[in-house]
Structures are given as C-alpha cells and as structure tokens.
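A single protein chain has been omitted from the complex, and every remaining protein chain is retained in its original position.
Chains here go by letter, A and B, matching the order in which they are written, and residues are numbered from 1 within each.
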Amino acid sequence: MTATLLIATLDVLGTFAFGLSGALVAVRRKLDLFGIVVLAVATGVAGGMVRDILLGDTPPAALRTLTPLGVAAGAGLCVFFLGPVINRLRRPVMVLDALGLGVFCVAGCHKALEFGLAIPGAVLLGVMTAVGGGMLRDMLAAEVPRVLHEEVYALAALAGALTYAVALRSGMPAIPATVVAALLAVALRLASVRFGWRLPRAPWG
Amino acid sequence: MTATLLIATLDVLGTFAFGLSGALVAVRRKLDLFGIVVLAVATGVAGGMVRDILLGDTPPAALRTLTPLGVAAGAGLCVFFLGPVINRLRRPVMVLDALGLGVFCVAGCHKALEFGLAIPGAVLLGVMTAVGGGMLRDMLAAEVPRVLHEEVYALAALAGALTYAVALRSGMPAIPATVVAALLAVALRLASVRFGWRLPRAPWG
Partner (left out) sequence: MTATLLIATLDVLGTFAFGLSGALVAVRRKLDLFGIVVLAVATGVAGGMVRDILLGDTPPAALRTLTPLGVAAGAGLCVFFLGPVINRLRRPVMVLDALGLGVFCVAGCHKALEFGLAIPGAVLLGVMTAVGGGMLRDMLAAEVPRVLHEEVYALAALAGALTYAVALRSGMPAIPATVVAALLAVALRLASVRFGWRLPRAPWG
C-alpha cells in the first residue's frame, strides 16, 4: 500500500521533471507556448507510450488517465511563466530527473516482465521507458539525442532495470527489489554527474 | 449518407493537401523522386497510422485500403512533374491543408471516443492525427517540426477536437458536431494565416 503510493508519487515527480527538461529545450529552441507544452508532454509521457505500444497494451496508460498528461503539461506552463526561477533550480531539477530515471526504468521493466517478456527484452523495455521521452524531445528539437553522447544516463537505467529483473527472478519480493534497483539507477546517475563520469568513445574515431 | 460522403471527400482532399506539403519539403531538401513520394506518403498517412497504433487498431486503416496511399503518392508525383504550377497555387493548397486539418482532428477524436477514451485522451489523439504527418515530415527533413514554432496550427486542431468531443458528450448528434468542430478548426487556421496570429514565446527565453 505505502509502496504503491511511493511509486505513484515518484512517478508524478519524475514525469514533472521530464516535462521540465522538455520545456527548457523548447525555450532554448525559441518554440512558442504550444511547442513548449508539446515538448514537455512528449518528454514526460513518450517513454511509457512506446513501452505500452511495444507490449500491445493499447490505448497506452498515458491516454487513459489524465495525471501524466496534466503533470507534464503543468511542467511546461511552469517553465513558460517561471523559466528563470527554474533555471536557477538546476540542481533540484537534475535530482528530480534522476529520480524519474530510476522509477521509470524499474516500472518499465516490471510491466514488461508481467507481460511475459524474458529478462533481456524486459531490460531493454525498461531502458526505453526511461530514456524514450528524452530521445523524442531531442529528435523533435532536431538534435542528436543527448542520451547517445553525454554522461552515464541510459547506462544507469540499464543497471537499474537489470538489477530489478535479476532480483525479482532470484526470488526477491517486488518492493525491496524496486527500492534497490531504483536507488542504484539514481545513485549511478547522480554520481556520474558529480564526478563527470563519461563512457569512452571509439579509440580510433 | 451525404455526410459520410462529404467526410470521405474532405478526407481525400486533406490527404492530398498533406501529401503536397510533404513533397514540397522534399523538393526543397533536394530529395530524389523516391524521397519525394515517401515524404508525401508519410505526411499524408502518418497521423492516422499513429492514431491507429495508439488505439490498437492494427493493421492501421492506411495499410488496409489503397486510397490514402494512392492519393498521397499521387500528390508526390504531381509535385515532381508540376512543381512550379503548384508553387503558384500556394493559396488554394493552404486552404486544402486547413480543410485536412479540420477533418483529421475531428475524425481522430471521433475514432478515439469510439474506442472508449475519455475526452482528454481523445482530444490529444485528434490533435496527433491532424499534426502527426507534418511532424514526421519535418523530422525526416531533419528540421524542428514547423507545428512547434509557427502559427496557430496545432491549436486550431485542439480547438476542433475539443469542440467535437464536448458537443458530442453534450448530446449534439454526430453530424452537426462534426460540421461545427471542423469549421471552427478551419476558420481558426485560416484566420491565423490571414492576420498573422502567433502564440507567445517565453517572455524570458
């Protein structure tokens, strides 16, 4: 009960943080109010939509309940009206975004396992749930997705999803597995920002 | 009966207009004959395809009937062979495109309501049906989708879809609701072009 509430709360916070990041990219690209809200919504809900489409669970959750749409659109409006404030809150926004990453990679992996996928496919879906919104955000902004060339972002989602799947299949109950896996993803992400970790590029590129 | 025929006719005209806009972008980007036809088809049918995928109505209508594919591809060939003529017909093409916008936002919203979505999800799907093709067109052309930063385009679709959904749920029969909602979207779109309406950008951006 409390765990469900915790996940739901984190999910809302994560959607909000993803929405903020989408809206901030939209402002940088000089989009208008509508473009800002669209990029906020796309970043906030696209990852889960892609997951639901791939699992055949249509219409996707984000079209059936109002919460994710409303939260992400609200994030867009916040940026539109309060942009400079939010720009100054860069660090808390980044922490929120890491929380979203942790929650989404576990939630995506969990749903994929429930729909009968084996571990590799479920882990991949977990990662897509976590990073899909950000990738669409950057594709809409006509940029190479940040997740492909910057920092340990998708890798943290991969570690979280893999940990969750393996823990669950090893017999750990869902709640501790969720907490451990999500915290691992969040910690990896925050540490990579704090210490400037990067993945190597091709040595000969 | 006549209403169905009217919708079907407008649908063909709208697909044709969307196909023209895709093909004109393709020519501007120096694509070859195949690229021109692909962009015409993508712009003409992608919105409806995304709607059908999200509703789980697969294979999408555009793969089951020949008409939309043929009409959109035909628009591509028209541009290839008659480009300068079509460039001179810029105003009628724009009006056709506005008609397509009005028809598609109502048709998408209608189908989503039939599939059991509530009003917010159905309105969102209506907008995606209307603007999805143009967004894919611009993403394929490696540009920021025009709908995100130019003119009152998606907003007109939003107004049309919302009007349709609310009218229908308030007990108005489908045919007058369709006419009123589609006309509203078309009028908003044409007025925004005529008077140069724009949405505001972030005041601090």
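The rule is short, and it goes like this: a residue touches a chain if its C-beta (ideal position, glycine included) is under 8 Å from a C-beta of that chain, and two chains touch if they have at least 3 such contacts.
Please read all numbers here as calculations on a predicted model, not as lab measurements.
The chain that is not drawn here is touched, among residues A:28, A:90, A:169 or A:198, by A:198. Only one of B:7, B:20 or B:38 touches the chain withheld from this view, namely B:38. In the full complex, chain B contacts the hidden chain through residues 26-36, 38-39, 49, 53, 56, 58-60, 63-64, 66, 69, 79-80, 83-84, 139-142. Seen from chain A, the chain kept out of the figure touches residues 53-56, 112, 115-118, 120-121, 124-125, 135, 139, 142-145, 147-150, 154-155, 198-202, 204-205.
We take it that only the chains that are shown with their structure count from here on.
The angle of the rotation carrying chain A onto chain B, fitted on C-alpha atoms and rounded to the nearest 5, is 120°. Centre-to-centre separation of chain A and chain B, using mean CA positions: 30 Å.
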